[in-house]
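Please read the structure below before turning to the comments.
Shown here: the complex without one of its protein chains, the others still in place.
The letters A, B and C name the chains in turn, as written, and every chain counts its residues from 1.
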Amino acid sequence: MSGRTPPETSAPEILRGPSGGRATSAPVAGDGTEPSIFELSVAGRRAWSFGATDVPEVDLTSAVGAEHLADAPPMLPEVSERDLVAHMTRLSSRNYSVDHGAYPLGSCTMKYNPKLCDTATTLPGFAAAHPAQPTDQIQGWMELLVGLEDFLCSVTGMHAATLQPAAGAAGELTGLLLMRAWHSARGRQRSKVLIPDSAHGTNPASVTLGGFDVVEVPSDARGLVDLDALRDLVDDDVAGLMLTNPNTLGLFERDIREIAAVLHDAGSLLYYDGANLNAILGVVRPGDMGFDIVHLNLHKTFAVPHGGGGPGAGPVAVSERLAPFLPGPRPEFDAQSGRFEWATPECSIGRVHGWHGNALALARSYAYILANGGDGLRRVADAAVLNARYLQERLRDVFDFPYDEPCMHEFVASAASLKSDCDVRAMDVAKRFIDEGFHPPTMYFPLIVDEALMVEPTETESPQTVEAMAVAFRRIVEEANDDGGAAARSAPRSTPVGRVDEVAAAKKLRLRWTPDDDPGNPTHSKE
Amino acid sequence: MSGRTPPETSAPEILRGPSGGRATSAPVAGDGTEPSIFELSVAGRRAWSFGATDVPEVDLTSAVGAEHLADAPPMLPEVSERDLVAHMTRLSSRNYSVDHGAYPLGSCTMKYNPKLCDTATTLPGFAAAHPAQPTDQIQGWMELLVGLEDFLCSVTGMHAATLQPAAGAAGELTGLLLMRAWHSARGRQRSKVLIPDSAHGTNPASVTLGGFDVVEVPSDARGLVDLDALRDLVDDDVAGLMLTNPNTLGLFERDIREIAAVLHDAGSLLYYDGANLNAILGVVRPGDMGFDIVHLNLHKTFAVPHGGGGPGAGPVAVSERLAPFLPGPRPEFDAQSGRFEWATPECSIGRVHGWHGNALALARSYAYILANGGDGLRRVADAAVLNARYLQERLRDVFDFPYDEPCMHEFVASAASLKSDCDVRAMDVAKRFIDEGFHPPTMYFPLIVDEALMVEPTETESPQTVEAMAVAFRRIVEEANDDGGAAARSAPRSTPVGRVDEVAAAKKLRLRWTPDDDPGNPTHSKE
Amino acid sequence: MMSPGAVAQTCDHRAANGEGEHRVGHYVPHTDDELSAMLAFCGLESLDDLYAHIPDAVRLVGGLDMVDGLAETDVMARLRAMAGRNSAAAEDLVSFAGFGAYDHELPTAVPALMMRSEFVTSYTPYQPELSQGVLQALFEYQTMVASLFGLEIANASLYDGASAAVEGLNLAAAATKRTTVWVSEGIHPNVREVIRTLTGPRLDVRIAPVLNGITAWPDDLEEPAALLVGYPNALGCLEDVPAAAQVAHDAGALLVAYADPVAAGVLRSVGSQGADVAVGEGQPFGTPLGLGGPYLGLFACRQASWVRRWLPGRLVGETVDNQDRRSYVLTLSTREQHIRRETASSNVCTNQTLIAVAAAIHLSWLGPDGLRELATRCVRGAHYARKQLFRIPGVEPSVSSRTLYEFPLRLERPVPDVLDRLAEEGYLGGVDLTPDYPDLGNTMLVAVTETRTRDQIDGFSAALEKALA
Partner (left out) sequence: MMSPGAVAQTCDHRAANGEGEHRVGHYVPHTDDELSAMLAFCGLESLDDLYAHIPDAVRLVGGLDMVDGLAETDVMARLRAMAGRNSAAAEDLVSFAGFGAYDHELPTAVPALMMRSEFVTSYTPYQPELSQGVLQALFEYQTMVASLFGLEIANASLYDGASAAVEGLNLAAAATKRTTVWVSEGIHPNVREVIRTLTGPRLDVRIAPVLNGITAWPDDLEEPAALLVGYPNALGCLEDVPAAAQVAHDAGALLVAYADPVAAGVLRSVGSQGADVAVGEGQPFGTPLGLGGPYLGLFACRQASWVRRWLPGRLVGETVDNQDRRSYVLTLSTREQHIRRETASSNVCTNQTLIAVAAAIHLSWLGPDGLRELATRCVRGAHYARKQLFRIPGVEPSVSSRTLYEFPLRLERPVPDVLDRLAEEGYLGGVDLTPDYPDLGNTMLVAVTETRTRDQIDGFSAALEKALA
């Protein structure tokens, strides 16, 4: 079109390939896939810089030693800060989160975590403290830790706590080791730990790691621990029972006093999996129910955001008789000196964390508890339970509810009828729920419910949101009855990718990017 | 399905309506629209809290006076923090940005702005300073301001600067007032200011506000100021000429020395619109070209992110003879006292900002200049120009290029042939470019080019990104030749909304939400 | 793009700036190989060739005479040191300074949301399909601002309070086709100066004096385009807005009110009191003191025939997309500089969108009750402070008119001395009004926001007593 002879139109080779500035993978602008950051890499490009330094140079070979010195540093991407920022921003835009909308994942308590708690952790006085600093340099931190222990003891009705465990499962193992230590101190070796058949998978896995054998306790028709079966199972080889109450069906174990009596009469201990504590804050306390050991998932109940999979924190609180076994060192206030010090309990099982636990996560929970206070926490439970109860009532006539107990903060519906009627499985309902603008509930857990959908609205969702979820579920079921399930089975349609082939992933493992994956590479097979 | 009698299935009235936790409007999960925050409002709901206070209470009626006291506070939404966060997060997800990908908006210099500069502005010593604090409390700030003035003078080759103007247009007006003051001081009233026909719209608008009449200077066949026409227009009623160089066609005004001579010979001044400074950093300086007054768009060249439309900063630098007219107060280093003080130049035109300019934006630019240094800025220009030159070369045979000068940091292509061949206008190309994963170029500016597409890749885009843009443009043109423009005319298809009806918006003005807009309201007409 | 051998290659620019710590033009991604390939494609040999058409006479020789570039960490270190050389009002001192810039508490949700890069790094929403987020946020902002002022229309932001005032007067001049504007002496002196500077070539700006803190409008207003009155005014006093409206309207002028948006939590809206246009400083909502900027120009007006032609600034309107979905778009651009050029209603282009978004977030966080509580707390603190301060010997009210949460004190000593002494005790005492309002004597303006505790007020009054002793 210009009068000139057309210039060379094929670009120089080195300019071709994935580009860091192309945004088709960001759902606001397209439905493409995002290149690997390694595909955006160009030799010699960089984001890094380091300050000027007048420290004398060293000769690496002599400083490190030829036998230790690498020929080349590890393979890492070479990208500009601009491309890095764009890549990671686009990746983030391909991810749903609580800050987008409701996330009623049962058992996970995906509630809104106040921004206040984020801000608290950025205070340099907390963030910049080294874990091995002498205690007089970290009195503020220690005060916070002791304060949090006190709060958690108040909430659970226990006597003392350790903040070391990094997550719920770590808390479980800590609890089981406490159990073991307690029995040992009494000169006995018990080999079995009881777990209800509805328990979370971490419970049995932790039992094994704690060196015990798992014995399953069946649920009865109510969805609760079968008390008779429990009585039969308890003998003097049982170290304890792990229970979550409300249990993973969202039901309160009404017979908890009887259960506790059965165990305690046999010299066994009662362990409380606190993943469901959100339901009972200020209503009933594990300690008052007879539990000896409690772990708490601060990333469920106490405002540690889940971070795409962590970090969390899983403190363990215990009754007085177990306190001497807690991991050390623990922060303690020494009334004499008026200072906080580290101290290790006399019969401590030992450390369960490299330092003092996930401290910055603990600071979030401390801030959250301060913001709520005792009455506020009770209100959390009230709204969490009411939201679930309401939603379940709204769905009574469209799903199966194998158990008839009133639900607490979550409930488990079954899509069994839907499956037999329209070939729509729990998975299809979940995927179709995405297109309604919500994250799906937990699927296929607990294992004792067929085609389980475990729904936990949480207290931070407004009544309107809960109602909107009800309408969405009802629409899905109605639509399946109309179209034989076609829409549900092909859902989701609104996401950056469609249903993902999980089987292929496990069959042919591709667990890291290799240069063969580069589309510019002749051996590469993908688009 | 449960044995029970089905419960009441219609929800209570007050629970219905838009819900803050439903995310269909977030493109990661749907293609719905986002409710107004007013539609998420529920009487009595709240996000706010205030600290405990022991300040004695007041009786509002007596403290404020009955004649002043409102019956009720203004209509504002009543939402939970959770719903507020979700709403605003979803809104953000409906917006493209530089951090998503390339944004080659001509004249706007939408480059990547280092995160470093964001962080700099959060330092409490800067962010928490009150603008009326006594100078000895803000010596650090004043040092920064003086330092930035010096930097800007170095970059532009000018003598002194004011940092007060809040944006480019504010800088323009400031410059024009300086022109006026300078002529007045010489006892003359000049009424005309010359502006090329390719100038940005703020130029003529500012001229009017400065109390001058606009006289347009035509461009010649090269796309540059028509020197002969200019000579004809310059007389002793001309206060000055406003020019951007490179001009808005992305072309360097080669005759700048001659232009300057023509103006200066007539006792007129030369004003430099610095919006295009990115192209010439370290290459040529306005001062050396003969300009007397320069405004800079720090939000284009100097790392102030554009914030969805601002804030920016538009400092004005001047030659020595204009310095006495600068706005005051200005920060100055007093060698005697070793301190910084405010001082107002003797013939100051007066303040042009309520305080000292957009200070936190200025701090970003200061950080950016420190990070680059003189050589770094030159490299910015090199890459900005090379990216544009390369891209233009890659598109030579697919678009019209009405002018044959080598482009600087941007170029203007014309879709005129495409329009006549396939009924695909610049607007269609722009919209179709979105589906290629890029923000569109500027359309229909400058006005002297038919179906203009003004493309500014900027220096922070990698060569691969520039090449990808080339490929995308070529694909669009090719496709239009194949399909008669159908795809382009129906683009974009990948965005949260399709083409928006701008005419309807202007015809029936709806400039704020009113209760009638609430879908729950019977008078509401929309879905 | 990564090739297996790539890691062993050294970066070309490695040694460019000393020991490899920092590279010249750090944010430019191009490697030397890429530069060469691109130059070759363009038929050029060197980067310098890019500028071959620029006359040598104007080319810079020897490069910019400036600092060398610094690594990120060194930049931060320098800035931290500089920031440390400020005793910032809201960080290092207990502040009673206001005078148009206030240290209110910023809820943590506000920066968390406003700093999302989609808001921070996008341009003006010229392409609505990619900009619904910013557009809808601005539409909601417009709704809130209109509501704050009791008016029908608000724009999507102006630079700051001062520039909003200028635009208000310009609008009035255009709407009335007159050129005289009356500005109350109770308008902030900086705002008055900005008005004089920016409208000087076109408008005749007259100042109406304040007596005892309240504007005395002259009898003969000489065909005014507008009256500009503060509510509360810069002295903290509550003006009689209905009276000013009456005067303005009787003279065929518009009443422009410079209104405090925090005070709007308890005061009758200026719209309901007869203002045709409301302008103001939006800083209290969502933006830190920051030495005075970026702040936020609030602008609202009533629905009137002059709106379509003369309303300044960006406007977002609701409309539909091609599938009839509710959508938002910049509208009435025919008023604006890019269309109407020298006959545009205003020259504003880049404005304060991000701050407007922050304000919308903050106002939503507050809601009606929170805004009222905020304003009430300011009033409460000021009430108590007045009681404490006026007990001090050598301190008396500079005016007897009603004030809200800011008030002028007449002191026995020169204010700068007092401020210095107060700073030694850890207080930013207020703002010295003496240069701007010499008739009031040694006057210090004291503001009390919701962030001030009783202890701080007591401490301040003790410190002031000491400073005057």
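The working rule: a contact is a pair of C-beta atoms (placed from the backbone, for glycine too) under 8 Å apart; a residue touches a chain by one contact, two chains touch by 3 or more.
From a predicted model like this one, the values you see are computed outputs, not experimental measurements.
Enquirer: What are the shown chains that the omitted chain is in contact with?
Expert: A, B, C
Enquirer: Hey, which of A:105, A:194 or A:424 is the one touching the hidden chain?
Expert: From the options A:105, A:194 or A:424, the contact with the absent chain belongs to A:105.
Enquirer: Given the contact definition stated above, which residue among A:271, A:445 or A:473 touches the chain not shown here?
Expert: A:445
Enquirer: For subunit B, which residues reach the chain that was dropped from this view?
Expert: Those residues of subunit B that touch the unshown chain are 7-8, 11-15, 17-18, 20, 28-29, 38-46, 49-53, 57, 71-83, 85, 89, 114-116, 118-119, 515, 518, 520.
Enquirer: In the complete complex, the non-displayed chain touches which residues of subunit C?
Expert: Within subunit C, the residues touching the omitted chain are 7, 10-11, 14, 20-21, 72-73, 76, 105, 107-108, 112, 116-117, 368-369, 373, 451.
Just so it is clear, only the chains that are shown with their structure count from here on.
Enquirer: Have a look and report which chain pair racks up the highest count of C-beta pairs in contact.
Expert: Looking across every pairing, the one with the most contacts is B-C.
Enquirer: Per the centroid of Cα atoms for each chain, what is the distance between subunit B and subunit C, given in Å?
Expert: The mean C-alpha positions of subunit B and subunit C differ by 16 Å.
Enquirer: At which residue positions does subunit B touch at least two other chains?
Expert: 45, 81, 85, 89-90, 93-97, 99-100, 112, 114, 393-394, 434, 460-464, 495-496 - these are the residues of subunit B that touch more than one other chain.
Enquirer: Specify, in ascending order, the residues of subunit C that touch 2 or more different other chains.
Expert: 1, 26-27, 29, 34, 37-38, 41, 70-72, 74, 107, 109, 112, 117, 130
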